[in-house]
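After the structure tokens below, expect a handful of questions from me.
Yeah, one chain of the complex is gone here, protein chain that is, but the others are all in their spots.
And now, chain A:
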Amino acid sequence: MAPNATTQILLSPAELSYLHASLSLSPPIRPDGRSPTQFRPLIAESDILPSPNGSARVCFADGTEAIVGVKAEVHKSDAPVIGLLDPTEAGDDDEEIDEKPTGKGMGEDQWVDMGIEVPGQRDDDPLPLFLAAMLTEALLASGELKDRLWINRRFHWKLYIDVLLLSQPLSYPLPLLSLTTHLALLDAKLPKLVSEGDEDPLFDDDWEASGYLYPLDSTGKRLDNPTITLLVISVGANIIFDPSKEELAVADAVLAVSIGVPTGSKGLQILSMRTIDPPSKLTQPGVPTALNSAAGATNVSEEEIIAARETSTDQGVWNPPRGGLSRKLIPQIMKAVLGPNGVAKEVIDGLNAVTS
């Protein structure tokens, strides 16, 4: 779906054409002079709100800003397991090798609930819903988050992630929201469980005793991170990260790439790649002089103009891209994201530095 409201493109076909041309160069020349993988500077802080379990705030240099609060509630799991409370089974026998259930594979998708508020939009407008669905999907993709919300066979945490976009969505806000959510989740803590087994959960009343949802290892490093979603565009043969509003307007294809950081040494991993309708599709095409009645061309019918545009290879005239991604770009993206000095590592390290 095209996030149309966000992309009021106020550029002429000639400007679009110029932008597209410069971004297609090798190396591309971006309007703000960044390298293709370079992010705009951003300001981030976590633990800004006292009441939620975790919170964060991120400001992009273009003035967009978001706040995320993460709240956790104890909920009863749907299917009560019968016979669990039989006292004879409940663990009087200490000799029995107690296989402590860990909740692996027990998590359910509806345990994470995300709500996004965008100024000027109703909460059932397509944009917030679409963004929420996309972010939730990415967060749940690895399965680790929801398993972590398992308390015992009768109870689980329900995570409410409330995202508040403070500014107008000047550019496509997905990366902003993903980064802020990521940071808030890193900051999120859950009270320490003191009850055992399948009892009604009871928690330590000392907030200091609570543990991170994404725990730290003994050296204070994160064992893993929440999924993060980045926006990548392709222009010609180039891939460009963190596109600005103008760059989005001329993108051939827009991709949302979700990167998971699983526990253990497996390293980063791309969980999903989703194409997004490029906003450039909706731009007004340029008309070649030869066909432009204003420039003296006569007797050219509408059909002829369209037919001519289809075959035109004129670099100077803006022709809205029709979507589609060159197959050979995919490995390039993967390399840029996952490589030793890849974008994902840089972003995650940066965010980890905010919370520690």
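One rule holds in what follows: contacts are C-beta pairs under 8 Å (C-beta built on N, C-alpha and C of every residue); 3 or more make two chains touch, one makes a residue touch a chain; residues count from 1.
Simple rule for what comes next: contacts and distances are computed from a predicted model.
Looking at the choices "DNA primase", "ER membrane protein complex subunit 1", "Chromosome disjunction protein 3" or "Glycosylphosphatidylinositol anchor biosynthesis", the name in the UniProt record of the chain not drawn here is "Chromosome disjunction protein 3". Considering the full assembly, A:201 is the residue among A:201, A:236, A:262 or A:323 that touches the omitted chain.
Touching residues on chain A toward the chain that is not drawn are 43, 45, 47-48, 50-53, 57, 59, 72-74, 76, 85-87, 90, 191, 194-208, 210.
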